Structure formats: C-alpha cells, structure tokens
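The structure under discussion appears below in the form of structure tokens.
Yeah, one chain of the complex is gone here, protein chain that is, but the others are all in their spots.
Each chain carries a letter (A and B) given by its place in the written order, and its residues are counted from 1.
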Amino acid sequence: MKQKLIQLLYDLRHQPIIAWVTLIATAMSIFLIMVVVMMQRVQVVPFSPESCRDRLLLGIYIHAKSTEKSHNNNDGSAGLSYSAARTLYEDLDGVEHTSFITASTEKIDVRGTSGETFALNSRRVDSEFFMIFDHPLIAGRYFTADESASAIPVVIMAETAARKAFGTTDCIGETLSVDHFNYNVVGVVKDNSALAKTGSGELFIVTGPDDPHMDWGNSMNDVNIFGPVAAALLVKEGVDFQSIRDQVKARYAIIDTQLAPEEQETVYHEAPYDQETIATGLRGSNNTPDSSSGRIMRYCIYAILLIVPAINLSSMLHSRMRRRVSEIGVRRAYGCTRMRIITDIIAENFIITLIGGVIGLTLGIIFASTYSGLYEDMNSYGTNITPAMSAVLNWGTVFIAVGVCFILNLISAAIPAWQASRVNPVEAINAK
Amino acid sequence: MSIITLSGINKVYRTKEIETTALENINLDVNPGEFLSIMGPSGCGKSTLLNIIGLLDKPTAGSVTLLDRNCNNLSDSELSHFRNKNIGFVFQSFHLIPSLNVAANVELPLVYRSGLSAKERRERVEKVLERLEMSHRIKHLPAQLSGGQCQRVAIARAIVGNPSIVLADEPTGNLDSKMGAEVMSLLHRLNKEDGTTIVMVTHNEAQARETDRIVRFFDGRIIG
Partner (left out) sequence: MKRKLIYQMLTDWRSNIWMIIELIIVTIVLQFIFTVLYALFDLHNRNEGYNLDDVYVATTNGISKDSPDYQPYDSIHSYLTELDLMLSNMNNNPYVELAAFGSNNSMPYNYNYYGTSVNLLDGDSITPGYYGNMREMSPDVIRIMRLQGLNGETTEQLAQILERDEIIISNIRRDMNPNALDPQLALGKDVFLHSDSSNVRHVGAVAWGMQRSDYEPLYNGTIYTKLPANRWGSLMIIRVKPGMGPKFVESLTPADLALGNIYLTNLRSIDYMREQSHVDIAQTIRNFVICALFLLVVIFLGFLGTFWFRTQQRVGEIAVRKVNGATNRNIFTRFISEGLILFAISALIAAIIIIAVISTGILDDADIPLNGYKYFYGSFVITAICMSALIICGIWAPARRATRIDPSYALKDQ
C-alpha cells in the first residue's frame, strides 16, 4: 500500500501530465456517476418524513371502462374516492397502518394572527398518517382517531409555516383561517423536504370519510369511485408486497360488482405501488407503471460515463506501463509471477481511482446537497426540495461509489495490466 | 554434482524473413561455488546464454538443469518461484526501480517470497546493506546515488534472498575502473564467504582472469 502511494507520488512528479489526466478524468467520471446515482437514490432511500419507504405501498389511482357488451365507450381513470379507497385498501392482512390522504399537496391560502394571507403546500391526512410518516413534533400532538372520524377542524403545521402565521411555534390552540374556514392548530412539526412526495407538507389538514373536500361527486358513473384520495400502507416487517397486491386485486372484484349495472368494469394496474414505482414509474392513472425505461436510460448513462473515460484511463495506464517495462522485467526476473504483475498493477491503479473517487464523491455530495435544481420537477417548482443530508451521504452511497471505482478500475486497468504481464523479461531488461 | 548443467542448447530466433542462430549446441557444467566468466565479442550470444541459465528465456532445443532440477518443463509460475528462490541477477545498467528507495529495491526478491513478515524482510535488508556498507543510503532514491553505489545496491538485491546462483551481465560495464574494481572485489568476497556460484559475462580480460574459469564464445559456440 505504502509502496503504491510512493509510486503514485513519483508518477505525479515525473509523469505529471499523464498522472493528472488520470486523476482528473477519474474524479470527473465518479462525480457525474455519483450525481446520477444520488438523484435516483434520493427518490428511494428512506429519510424523514419517509423513513418508512422500504415498507411503504401506495394505492393512488383507479381506472374503469365500459364492458365490451356495453354500447357506450367510456374510459376514465383518476385518483380514488374515499369509499373506493376504503373498499380496496382498508384492513388488509399484513398491513400495520393504512392512511387515507391526498396524493399530492395543494397550495391553500391561510391566515394566522400575524394577519398576512399566504399559500401553504397542504395535504389532507387522517390520524394514521403520522403512524406511517415520521414528523417529529415540536409542540402539541398528532390528530386523534376521533378528530379524523368526525371531521373536527384541526390542523398541524410545519415549523416555518407556524412562525409565518403566528410569529412563534408556540401556537397550539390558536385559530388558523384555511381558505376562509377556521381550524384549530393542535401540533407543530419539523420542516420537511418536498422530495418526500407522499409524506411531505407545510400544512396538514385533518380529513376523514365525511370530509367534503375528499369528494369530487359523480363524474362518469353513479358509483362514486373517483376522487383525490390515495391510500398509504405501512406493510408489516417481512411481509411480501405481492401478497398485499394479491389481496387488493381480489378486492377489485367488489368494485366490479358495484359497476356492473352501469356496464362498466375496473382495469387493474398492479396497484399498490412501491417507492421506486411511485418515484420513477408512474405513467398516468390509466397505465401500468413501468420503471424500466427510466432504468434503461440510467444504465446507458452509467455505461457512457464509465466506458468513455475508461478508454482514456486505459491508454494513460498503458503509457505509464510503457515507461516502466524494464522495472516489470526486473520484477519478473526476481520471481514475480504474471498473475502478481496483473494484480499489483490493478491494485496500484485502484489507489489512483480511489483518490479520484474520493474527490469526485466529495464534489458530488456537495453538489447534490446544495443544488436543488437537480431534483426540480413541475410539481416541486418553488418549494423546498433540498434533500436531507442523510439521503445524500450514507453508507449506501459510499458503498456504491467504491463499487463504481472498482468497476472503473477493472475496465480501465485490465488490458494494460494483462499486456504488462505478457512483457518478455529479456526484452524488457534490454530495452532502454 | 554440477550446480548448472546445460546440454545441447540451441537458440534460434525466427522472424518471417530470417532465421538467426544465437546459440549452437552449447554444453556447459558449472560446479557449486565456482566463479565463471563468459567472454566474447558483442552479439556472440553470451547474454542469451545468461538469460537461458537465468530461466528468463527458453532454449529452442537442449536441456537446462539447475540444482539437479530439470527446468525445461516448468510452468511460468514455477519458473518464477524457482528464480525467486535460487537465482540473483546483476545487470550492466543496474535496473534499480527509480520510484523505490534503496531499502525497497533490495527488498524486492523477498516481496515475492511467501512466509516472510515485514519485520523479517526489513531485518534481512538491513543486514545485507550493512554487509555491503550501504546502510547510510538506505532511504535514498537510486537517482541520488553514484553508479558504483547503484551497482552495490543491485548486488545487495541479488543476494538478499540467499540464492545459490548469481548471474551478472557485464556488472562493471557502466562503471569507471575504480568503481568497477570495487564491484569485482565485492563479487569475489561473496563467492568466497558464501560459496555463491557466480556466472559473469564480461568484456574485461583482466577481470575475467581473476575468476576460476573462463568460457570463450564466438558466433554462438564455445571455443575454449
């Protein structure tokens, strides 16, 4: 190890261009790969308030169309009504908590004692919501099951929103005007990032089966299946997601029975969805989600970001080895096997790759945690989407970075190392 | 009872157009503890012969027996291990590794030998450098040494693993006469004190005459 570092320093001094090119190209490659990796991981690794991502399933859409024998040609899909959501997702086996919420936040005008009217990203949630998503309390409490069931007007605010409305987070019991209705503030929670698409919000408004806001009324059919409701499921530890899907699929039959008089039936699209699907796979309410195109695109990017620099690094290493043929000859003369030559060169190169990797990863982490433009999409424009540091820098990220370095090292060092091992010691020693 | 036995060695280099015979029917026995010098004009095949004895090159025909072991059919890694244990090399242009300091250069053969701890290796390196009066240069890089000192380090590297055979290819060729004489006396000392068998290629008649036996080469053949 020490010898290999010495060799690197020696090369930096005696072959500066080639050594620096190697280092910079490695760092750049690792930087960009890790930025892409982190962009993707922020969508799937658990972080507060979505610490539950590994066990989270979301039922978010329903799709119905006219049956074949029907004369109409109706086809509709949207979010769920409260009743449809309950029919499909309430009391499933293997589910610890089920919460009915609005799938996305909505900007709603509020006014507190400070007198200023301003819009907050609001989400309507029931009492179970806080059993699934972790929103650390700063003051007060979460919703009770009673408040949720009887639609008692109460809200929970995020810290910054509470300060803006009341000038303090000590505002339990104060009245907040939400869209010109008065609500009682019962809790204040920590601020959260809108990158948590299912669990985030600046204002949580209590909701329940009787909440008129959760009812769109009838649109396409007499059986009211469409609405703004999504069902968030916290699956019990160790329970297979497929077993939940099987139960849900069976429950679609209940809705089909309800729709039968109108000559309509549901179309099942593999609901409910896991975090990766929620984050990258949704393709509208009338399609089966598919993360594969995003994944293929990502793998193509990884391949390009690895292979193109690897060709360069390979040629740089080849150049460095050409300068060291006589050394390789001497080593061979003194009993170094071919295999040892290969492993030594790969190990030596791995150190350079790792140093480049550390630089690249550090830059990547700084970039990914400060530049929120990385995660912006249409729905998040203008909201707080800075990722939690834990979502960007964690053992998983480091592990992936080391893995990427290893792969980059292998594909760039393999050919030059093999060529070096085939060097004829006699010619190598005589070469000058 | 010879330590090196070459019988019927031929070496032919072939390219598309021409075929060059470098060695023709060489038979040679070297006894344990012998200091042998090989002489001959440039391009007569003496370096090729040394490489064959050193198992760096394979003869086109004939057999090489070192320490009673026939080396013709050893695999590449067996050859590596054999060289590592039994043969030391000294080159005309030293071939010290420029990025490594003196200690690390000397340590090289031990690195490729299993079963030695870092501490044992260091002790052996220190011991051999002390013996060759190079201890004060242990941390220096080759570029900071004179030619004579470089060759001493190279000799230290050749003997640190206690090989039975040391092969020296014009060890004084790049040195002035004073330094050359020093290096020669060092080789004689090793030969006497350790009983190491030394095979040396040289152009220097005077140096050759001091050794136990001279083998003369001309056009790939032994002529005396």
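To be clear about the criterion, contacts are C-beta pairs under 8 Å (C-beta built on N, C-alpha and C of every residue); 3 or more make two chains touch, one makes a residue touch a chain.
Since this is a predicted model, take the numbers as computed values, not measurements.
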{"item": "Visible contact partners (per top-of-document touch definition) of the missing chain", "value": "A"}
{"item": "Residue, one of A:314, A:353 or A:409, that touches the chain absent here", "value": "A:314"}
{"item": "Interface with the unshown chain - residue positions in subunit A", "value": "17-18, 21-22, 24-25, 28-29, 32, 73, 107, 109, 119, 177, 179-182, 301, 304-305, 307-309, 311-312, 314-316, 318-319, 322-323, 373-374, 376-378, 380-382"}
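Heads up, the rule we're going with is that only the chains that are shown with their structure count from here on.
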{"item": "Centre distance in Å when subunit A and subunit B are each reduced to the mean of their C-alpha atoms", "value": "63"}
{"item": "Residues of subunit B that touch subunit A when the two form their complex", "value": "47, 51, 54, 56-57, 76-77, 80-85, 89, 91, 93, 95, 97-100, 104, 108-109, 112-113, 157"}
{"item": "Subunit A residues within the subunit B interface of the complex", "value": "3, 6-7, 10-11, 14, 326-327, 329-340, 425-426, 429-430, 432"}
